[in-house]
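Written out below as structure tokens is the structure these notes cover.
Some chains omitted; the rest stay in position.
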Amino acid sequence: MLINCVAYQDGKRLGEIQPDEIHRYLATPGCFVWVAMLERDAAVLEQMQAQFGLHPLAVEDAKHGHQRPKIEDYGDSLFVVLHLLEPEQDGLRVGEVDLFVGPNYILTIRSHAEQGFQAVRARTESEPELLKLGSGYVLYALVDAVVDRYFPLLDAIETELEGIEDRIFAGSSPRENVEALYGLKQKLGIFRHAVAPLLEAVNNLYGARAPRICADMKDYFRDVSDHLQRLNQTIESIRDTIATAIAVNLSMISLQENETMKRLAAYGALVAVPTMIAGIYGMNFKHMPELGLEYGYYVTVGLMVAIDSYLFYRLRKAKWL
Amino acid sequence: MLINCVAYQDGKRLGEIQPDEIHRYLATPGCFVWVAMLERDAAVLEQMQAQFGLHPLAVEDAKHGHQRPKIEDYGDSLFVVLHLLEPEQDGLRVGEVDLFVGPNYILTIRSHAEQGFQAVRARTESEPELLKLGSGYVLYALVDAVVDRYFPLLDAIETELEGIEDRIFAGSSPRENVEALYGLKQKLGIFRHAVAPLLEAVNNLYGARAPRICADMKDYFRDVSDHLQRLNQTIESIRDTIATAIAVNLSMISLQENETMKRLAAYGALVAVPTMIAGIYGMNFKHMPELGLEYGYYVTVGLMVAIDSYLFYRLRKAKWL
């Protein structure tokens, strides 16, 4: 579905144009065309391929979707894939935006994601002197916007992890903790798949061999790369913490088992000792002087209570109870 | 066994030819010969070696089979080994296809695999303008077909893993889960051995030092490499998840042990307390006033029931039962 199809000249918006006029604007010097599509649409995509002269392999990728983040250099144009992450009930939804970037055009195809790039377009239109720099700048603005949206999601994962940590050390609900850590690790995996390949790709945009389109934007892409490195570092750090937390949770489970066993033993002792004493005075020997004593029974029960009280005191002191 | 032996001129099929005429077609300008063999056959292979002038080391490898995926550059020709994976009861069958690729010929030897490459041949024959590009294009078409067949198999592994995950967190059949995870890891190992060396090899087909045969196909091989990277990433991700799942399953086993122990202790308590009380009233003291009470026995049994009911209520509340 086509959302926008706008032409710019010298950084200023000329207005919406018809899709089949695109090639005329592309031929006009100083003109720049920015087209935005929503969800994959083979028919529109083929029209665009004709207007912009897109490379068939890149178009094929864009039609199929589900690509890894990448920046492919086709000589005079770039094909860029970015993952769009959005929170979903119990997880992350992975959307995608595919960008075709030529010297004087940019075509974006967003899919499986709710949040669009209207804000980016508005911001760049408000800075004509930057928009004049052409597609390199728009590419930067789009990539930067996508990357900036990763930060709050990763912060949420960190917060979730801290909550689990607290529960682990409070010793509560180890089963839920394991499950939550496992779920968190899955989410983090989605994040890594979005960030790590993109970092690698962006690093090629500001070195000595950067594509011509991005030649004037090196400092800007280095800045994006720096953000991605920060994300990457945080991801690795969380990953490491989750692994440790799983191990620690296992230790906690073993510790609880230990404590369960101690309590079990302690209560067992409190019951077994009176049972043994009762058994002894339940023997049928003819000559058992205690049995004939007037207060024998009371003394014996008293003895049982006394022994159990003492045991209870000792066991509590030893933290078995 | 020889399946096909077809000559092409300027991208059009000339028809089946006799194996011993191959060298004449190779000498004809614009001619291209594509031979397909099934299973290793030393005699036919030696005939082919004579017709095509294959390198003895490559022929030796093809005779023995069981190579790792690789692309060997013998100056004017390539020797390519690919793994063919097909689902088998409880695992993956590893077949192999060996390709000898010269400037104007391609020889494929498929073994241990059911699915052939008829579809690839049909598709390339239907696109004469691409087939005209020669052996580089046919090599691409074959490698691309092999790699495309990996995706549904890997998807099946992911689905299997998700099933195991559900069982782990449902706490059911930990023994089967461990066994299934182990089996999955073995399968994944087979996958890695097919994908990782091939990725490395394909990366040499589109860089600055790509072999001459593939010189015009660089964008295409980069696309294959991209698919392989996607597979590789998924494999690493599943691998990591399996390791975590094994650790999590161990935690679950410990948790169940913990719970078994608690139930054990709870039932023990329900039996031990009445036993102790019965023991006390089984003592043979002469003076035990309760023994003479008319309803002593009923009161005592009632007491046992009352204590056990209370214990049962408390233990259930504490989730020990």
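Just so it is clear, A and B label the chains in written order, and each chain counts residues from 1 on its own.
The working rule: a contact is a pair of C-beta atoms (placed from the backbone, for glycine too) under 8 Å apart; a residue touches a chain by one contact, two chains touch by 3 or more.
Not measured: the values here are computed from a predicted model.
Taken as a whole, the complex in this structure file is built from 5 copies of one protein sequence, with 2 shown in place.
Criterion: only the chains that are shown with their structure count from here on.
A rotation of 70 degrees, rounded to a multiple of 5, brings the CA atoms of chain A into register with those of chain B. Inter-chain centre distance (chain A to chain B, centres taken as mean C-alpha positions): 25 Å. Chain A makes touch with chain B in their complex at residues 55, 57, 60-61, 67-68, 70, 72, 74, 174-175, 178-179, 181-182, 185-186, 189, 193, 197, 243, 246-247, 249-250, 253-254, 256-257, 260-261, 263-264, 267-268, 271-272, 274-275, 278-279, 281-284, 288, 290-297, 300-301, 304.
If you check the complex, the residues on chain B that touch chain A are 165, 169, 171, 219-220, 222-223, 226, 229-230, 233, 237, 240-241, 244-245, 247-248, 250-252, 254-255, 257-258, 261-262, 264-265, 268-269, 272-273, 275-276, 279-280, 282-288.
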